[in-house]
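I am attaching a structure below and will ask some questions about it afterwards.
All protein chains of the complex are present and in place, except for one that has been dropped.
Chain naming follows the written order as A and B, and within any one chain the residues start at number 1.
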Amino acid sequence: MKTLIIHCWHAMASIRLTIILCILLTLNAAWGYFCLHGNASLYMPMNDMGLIPWAKTYGRSSLLLTAWFFLLLFLLALLVCNTFTCTTDRVYRLLRAGKTTSPMCLAFKLAPHLMHYALIIILAGYLCSYLFSQVLTGQTLVPGTHLSLPGAKGQVTFTSFAPEYYQGQRLDFFTDHILTPRAHLLLSSENSTREAILTATRPVRFQGYTLHMIDFAPKSLGGMNMPTRIDLHIRKDPGVFLYLSGMALFSIGLLFYVCEWILLKEVNKQSV
Amino acid sequence: MKMSTLFLPLTAILLILGLCACDGNRSATDDGTRPAFLQIGEFAVNRLSAERIDVRDGAGRTLVLIPRDAPMPTGVDPNRVVRIPVERVVAYGYFEVATLLALGVLDETLVGVTTPQDRWYIPEVRRGMEEGRIAFIGDASAIDFERLKLQQPELVLTWDPSIIPLLNTLNIPVVVTTTPQAMCLGARMSFVKFLAPFFHREQEAEAFFNRIDDTLRDIRARTAAAPQQPKVMWGDVYEKRVMVEPGNSWVGELVGLAQSNYQFRDIFGASCIEISVERFLYSGQDADILFTYRDRKSGATSKEALGRLNALIKDIAPLKPEGRVYAPLPHYHQSGDKLDEILFEISAILHPELYPGYRLRYFDELPDTDPVITKDSAYDHF
Partner (left out) sequence: MISTHTALQAACLFYGLAFIASLTTLQHRRVLIAALLIPGLAASLLIVVLRYHQAWPMLPLHLTPVAVLLCLGLLYPIAANAAESALQQPVQRSLLAAMVLVAACTLCFPKDFYLPFVKSKTLFAHAFLVFGAIGKACFLVSVSWALAALMQTRHAYSTSHLHRAMHRCHFWTVWGFALWTISMFNGGLWSYFGWGTPVVWEDPAILTTMSAWFFYACFLHLHLTRSWTLTGRAACAVVGGLAVLALTFLPDLGPFRNPLQL
């Protein structure tokens, strides 16, 4: 049994498997592009309903257009296993040999492995996001109205709309259009009340939820007499922290790798 | 480990998975006839059981449809629960009203609209308003909520989500009927299937869909051997803002289906999408036909008048004597229940040679110049 596990571990840790998986993922993503093109409405609901319900409905009902996505999941799962085993093998060897090298040198040597682990964290974050997110879609507020967050004792009140308009004549059609839809919110919990400004690119965090402005009206100063409103998506997404930390870790690893590569390898002009 | 030893099994697995994926759109059915899950553009109907249907509206909100006598489901916002069949509906737009008509439920269910009686062309609505069954609840931008409350609707169909907060306080569920992306031809003709479960009118919806489908087959067959493929654009310029129907809209798809070239087929997005003036003018250089959003009331009386309204477009080919421009007639927007006739007419406009003797009913071909109104002809109007 032990030998079988070791055998599997080594098979999974093969860098050749990495190469094959990367080639397959390249082809799969290219295939996905053609399936997604013009069929976005098939995939968009995944963002709020989550992966499993989506797979059971949209995914299953249009398999010809979604098969690439299921393959992508399968290939990514293999890639994660492969990356984990391969990286762990190498890190183990590095750490064992690391007793004789300087900490800086070890840090440089660990940089690529940090990127590999970060990739796993990013993918895990995305998976968590699509599996465990709690999303409230289509929450519309008009000035003076409020909504309560589910399971929390918080209340969000839309107090006023103070948009910033497009200035100047650079784009004729954009004159008097709203450039920054700025919504003033009052966030009340049991103990405190605070004000927050929500814009289309700046979500507001409150009691574990994030409030995202998906749409707003009116769009311009005249605005065809549209009543003022903001449409929110409210999300509790446990994957965000994971994938954002993964990105940060990957960036650190990348920085170390590039530094090491420029400082050491490029100077020494090692052979290829 | 050799690369080939890994590559072969992996490719085999992928092939098997791929073949499994190719078993088509076999989705489960609840009664063997209706699909359990139906996607209609950005709308969806998911029949979870005989007692519960989940629908997704244009704003991505999920509403739960349950029988009138069923207990309230747990864990669902009461404002998102609709008891079916719905008996009293307020509809904001012409499209929703026309869909109710197509389902054959307008007379029994419609209780409120946002257009005054004199602007309606649907006899059933005019009659309903005369009889007091259907109320004008105010303009869409200034709804009279007291009047709305008096009508006791069980459901509001709207394109404007700003009424949702107030209707929530009145415990009236809302369905948003517009979508961020333009409705494609399939979604346009299937929209009745989205509203059908609200009224238990699935058979009527199917019949309507089949009627449109037959018309499309007819158009395809007639135009298959069309001698020429006219270049078509659908949109307009308002001062310096250009709005067009994108290629993913139902009109864009229909033009392609009728063996014609839609000049904006590469554009993807919302209905009435804004694009740059340069693109509109470039596409207009060699277009044959322009469908404008404007009607006579908004100044589309002749090609010359359109050119006067916006000097930018006066040089595009459809506005030249050899080009053709069509404006919708006032009742066009209220004729969604006659979608088959509209599709047929558009096809006849694109290929007049294939439809000899056809008389336009929903569009008006604009003359080069405004007719000169003499004293006598002015009297003719009265």
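Here, contacts are C-beta pairs under 8 Å (C-beta built on N, C-alpha and C of every residue); 3 or more make two chains touch, one makes a residue touch a chain.
The model shown is predicted, which means the values in this text are computed figures rather than measured ones.
When the omitted chain is restored, the residue from A:59, A:138, A:181 or A:227 that touches it is A:181.
Residue A:40 is the one among A:40, A:105 or A:162 that touches the chain not shown.
Among the residues B:203, B:228, B:276 or B:369, only B:276 touches the chain that is left out of the figure. Where subunit B meets the missing chain, the touching residues are 3, 181, 265-267, 269, 274-276, 278-279, 282. One chain is missing from the display, and on subunit A it is touched by residues 15-16, 18-19, 22-23, 25-27, 29-30, 32-33, 36-37, 40, 43-44, 46-47, 125-126, 129-130, 170-171, 173-174, 178-181, 200-203, 210, 212, 214, 233, 235, 237, 239-240, 243-244, 247, 250-251, 254, 258, 261, 266, 269, 271-272.
Assume only the chains that are shown with their structure count from here on.
Separating the CA-averaged centres of subunit A and subunit B is a span of 34 Å. Subunit B contributes residues 1-3, 6-7, 10, 13-14, 17-18, 21-25, 27, 35, 37-39, 41-42, 44, 46, 56-57, 59-62, 141-142, 160-162, 164-166, 176, 179-181, 239-242, 248, 268, 274, 277 to its touches with subunit A in the complex.
Taken in their complex, subunit A has these residues touching subunit B: 10-11, 14, 16-17, 19-21, 24, 38, 40-42, 44-45, 48-49, 57-58, 60-64, 66-67, 70-71, 74, 78, 137-138, 140-142, 145, 147, 172-173, 215, 217, 224-229, 231.
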